[in-house]
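Incomplete set of chains, arranged as in the complex.
Letters A and B mark the chains as written, and numbering starts fresh at 1 in each.
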């Protein structure tokens, strides 16, 4: 038994006031695409860390994120009217600015100061990589984390939903060995598998997981000297090739994955603009039937459906007290220990900044995108979170050419 | 905080044995249209105050309301066969009359007196205004309340379902200010709103709520001397213009609204006959998506959808401990205080008749339909529940001409 039932619950809870919810609230999370707020549709419903929220853009262009239910009598602000100064509840017109101040209560007497006593729960919003991001944690609010990949133009964004707790979705990344088994039929190099039992797992020469400054580094070396150094920016952002994959905890049993594909060259762009394409995977893509496993059936003919099956059939909360972890799961175990450790540190010392939080706005988290881009060899940088690359062979560039479908995955 | 969480639960529960359920059981409630029982379909399922019931008409024409599950082994009486003497369970033929007496148990020996020991839960049924009504409370059973509007022919009936507790649906009526905000775009007089923040709320000169003999009187005076005096016959019947709107508690989280439209003239009719039209609003009219908010989206282009949005997005139980009531909510506050007070009186003194119960079958509850009909001015009658009218101006009748869509609402 790796975790007790109680530790497992602690590991996976994301709501307000839980240790997990406290930890996750120390980080900014993407919540919507920039295209989702328009003049015609200036509000969007957001569920994040178990909280129902409304994202809006007022007629002055300010973007805010407020608790869904109006402080007055609880009608949803999703149907609010945006005005110059903020958003007004459709029911009785209580008007809020992006900081949650109540500016007006139209039905109260002209000299009423009642609105001064009202404060709607409000969270800061920022933009990065074609997405709106939110911070639900305590002050002082840290700056949104800057990443090296954010300097490149965003090519496309893909959104995908999981009926599962967020930890399972990240664990699938901290687990290099499943690639050689689960994806063997869709990722083989030579087109045939000699032994389905072992798949292509024996092509992995070494596989290491190491805690580094901003998270976890996975370094995998294969039989033909190919090296993958996927960095996990703690707790939920993985850079692989040209993609940044972010797993957002919606609530205890739902996760939303945003995958941002950046371009390889700047081509004169400064980065961080609207993406060219924004793709939302339909809820029933890759599975049929209503409800949850075993009521639904999964397709197995694409890599992303294979992962969906593996993650969702573990259960919406995987019961880790029943698991049997082995040496191949050392990345998973490291990730879970780090989560539990950071939770404990926050509980003991509320002013503690957990791993990966950055206070200096000038710091850029280096996921070694430059190394990858130039693909000059197996490089390990000084900070730990490092290189994804492979040696150039025979003068041929063998960097994977499709952003969504790398060689191994 | 207006109510504690505990008071809120007490306010909203409707099941047997709860204070709210006890209070609501002192009143008759409409349960079905008269057209719903026919020779071909002589039974109908009814859910009222958290109880599953079967309404039926036997071959002698008697109408009864019994507990859904047969006393024998619990099969549904909805599939029972109606006969001369009552309804027989389809499973083993136990035959019940409209009072719940078991008249026969066919499989028992010929001389068996076992059926005399069986009693199916049964409730009295009566008819009024084109509807079947039921009384689920203690004896002595009060007469069904007579209303002035019941003397006029019923033009149409509309049924509509809410995924919300009944108190929220009535509160929307005890709340005159929302009209000027929520419905501003669909009810404007002049076609344009100068200021969406304030909508047309500033046209309200005065707005008063007063407890009166049978319930609550709302009196609203507008800038052009228009007067509305909507009477709420406690706890759940509102007369507005030519309509009587009745909110029936189905269970703690569902409400069914019956709106009865009566004609303005008797035209020789004695009243209380079958309506000409009976309209059941489809469950998905005005909203799209499955389940509950936020999984569903509401249309906002009709008054009734606007109300549906406001009521349902408060949550199936509005958490009133989070509300911030202001002076504009004094009607809501009065209504809730009256409910809680009447609950307490019944608990203290079971023989107490709560407000609005009428024992004298000759008393007619005067909702001042006559005043409205003649529309002669701003009149206040002696009993409190009174007048809906507006002054005739320039010899022109300005009484709203459409029953379903009054000027303000």
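The definition used in the following text is that a contact is a pair of C-beta atoms (placed from the backbone, for glycine too) under 8 Å apart; a residue touches a chain by one contact, two chains touch by 3 or more.
Remember, predicted model here, so these are calculated numbers, not experimental data.
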Margin query: For a quick check: 2 copies are placed, so what copy number does the complete complex reach in this file?
Written below: 3
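Here is the rule we use: only the chains that are shown with their structure count from here on.
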Item checked: Inter-chain centre distance, chain A versus chain B - centres from mean C-alpha coordinates, in Å -> 48
Note to self: So in the complex, the part of chain A that touches chain B is made up of which residues?
What the structure shows: 45, 47, 52, 68-69, 71-76, 78-79, 81, 83, 88, 90-93, 95, 104-109, 112, 114, 117-118
Check: Across the complex, what residues on chain B touch chain A?
Finding: 171, 177-178, 180-182, 196-199, 201-202, 293-294, 298, 300, 306, 309-310, 313-315, 318-319, 322-329, 332
